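Heads up, one of the protein chains got dropped from this complex, but the rest are sitting where they should.
Our next item is chain A:
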Amino acid sequence: MSDCVLVCNVFNTYIFLYRGLLIMLRALAPIISVAPVRAMMDERFSVLVENLPPAAPVTVQSHHYSDDQDDWEAYGHYISDHNGTVSVSKHLSFGGTYSGVEPMGLLWSMCPVPGSRMGLRLRKKDVCTPLVVNISVYSGHDGFRDKKPLASAITERWYMAPGVKRIEVNENGVRGTLFIPPGPGPFPGILDMWGGGGGLHEYRAALLASHGYTALALEYFKPGELQTANLKFQYFENAFRIIQDHPKVNPDSVGILGLSLGSSIALGLAAYSNIIKPRACVCIGANHTNGLEVHESKDGFINLEQAIVDENNHHIWRNIGLAMMRDPSNLVDVQRINCPVLLVSGQDDQNWPSVEMADDITQKMHDVGKAHQLTRIDYPDAGHLIEPPFSPHFRATNFMVKDKYKVIVLWGGQTKPHSDAQEDSWRKILVFFQQHLYSITSPKAKL
């Protein structure tokens, strides 16, 4: 490498010559560049605008047209430096949908454009194609949208790395999609479960496979079936076995990732199953209500009569969870769990009392000397839906409770801290899984 540096120095003179050329050729068309131009959804990018006049007020805007045919955008107001450059990674945004130095603000602060339908949520259905984002720079701050952009670039954000295989699963009654990393394997596995909204969402499992895990995105009821679905323990055990039995999976390295209701199922499986033993569990929106048992009860999972509705007509359900916590028979006996557990909660979770539940889980594990198994992270001002990094934040969105009956559910969280929580928790979740699923030998000596 030292040879490289030496030779580089020799050619610095040529670089200076070209900087001179650059200064000579002023008043060029601005150019905007994004690097990398194709990236995974959880990777950072840098956005750079050059060839602007110095000290020029400009707006950098991102735009995405979703699968659901909605327009999403984010923008930041900048002032170019003496070189006529705006670097979103390094310069301050003075307002817009985000402010401050925010390299990824053009993604996480996206919201539906003015005039859109209410309660929208951005979730990619087709993970085999990228999320396409158009990034443009406009002159000025106020009223920037009325002008033509000075320059544009298009960037692709992918959920699936090259070589990842996607396989639809419908086996033993289990419905889902399996994502397998490229290579000979064997790989660790992850059972990936979403929450009470139901349906089949593949994007997080696709991302996990892109990080080297064979991941099964599991559908366990359809949207609107939260109150009526018949959830059976065996269904989840079968799903877990499908992963374990796959020829490219190391059967001793299969974990579970669950969000919300998925989190309660994860804890239930870890505590009660005699057939499957998850190697590690990650619970987003800590929830140790016994989802599988409670479903048998007449009220269904959510007793809507107990829901609080705020002044915006948004449903707050956290008190329902608090009420359930008062009756121990509603809760999973977490003291039976023998594997490492990571609890990720938002302190502004309005949908479920995840912090209170995490407190309860922590206390109970501590009481039986299992505190070392537990890792918990609480994020200030984050809400319930802690998604993969750079996903837009939704404070309240449409939720189908039953048949066509939709309400708007308040999830909570303030956009910037929630987005930070998404980025940080994902990294920690990946490290957690890597530590417990990729490394076979335990770091602790056995006494």
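The rule is simple: a residue touches a chain if its C-beta (ideal position, glycine included) is under 8 Å from a C-beta of that chain, and two chains touch if they have at least 3 such contacts; residues count from 1.
Here is the rule we go by: contacts and distances are computed from a predicted model.
Engineer: For the chain not present in this complex, what protein name does its UniProt entry give, out of "Epithelial sodium channel subunit beta", "Acyl-CoA thioesterase 19", "Proteasome assembly chaperone 2" or "Centromere protein O"?
Structural biologist: The missing chain's protein name, per its UniProt entry, is "Acyl-CoA thioesterase 19".
Engineer: Given that one chain is not shown, which residue among A:S80, A:T155, A:Q227 or A:S260 touches it?
Structural biologist: Of the candidates A:S80, A:T155, A:Q227 or A:S260, A:T155 is in touch with the missing chain.
Engineer: Given that one chain is not shown, which residue among A:G95, A:P186 or A:G199 touches it?
Structural biologist: A:P186
Engineer: Specify the residue from the set A:R38, A:K90, A:K125 or A:R427 that touches the hidden chain.
Structural biologist: Among A:R38, A:K90, A:K125 or A:R427, only A:R38 touches the chain that is not shown.
Engineer: Taking the entire complex into account, which one of A:T59, A:Q227 or A:N250 touches the absent chain?
Structural biologist: A:N250
Engineer: Residues on chain A that touch the omitted chain in the whole complex?
Structural biologist: Answer for chain A: residues 1, 3-4, 7-8, 11, 14-15, 17-19, 21-22, 25, 28-31, 33, 35-40, 43, 50, 130, 132, 134, 136, 148-156, 158, 161-163, 181-184, 186-188, 210-212, 241, 244-245, 247, 250-251, 253, 434, 437-440 touch the chain left out.
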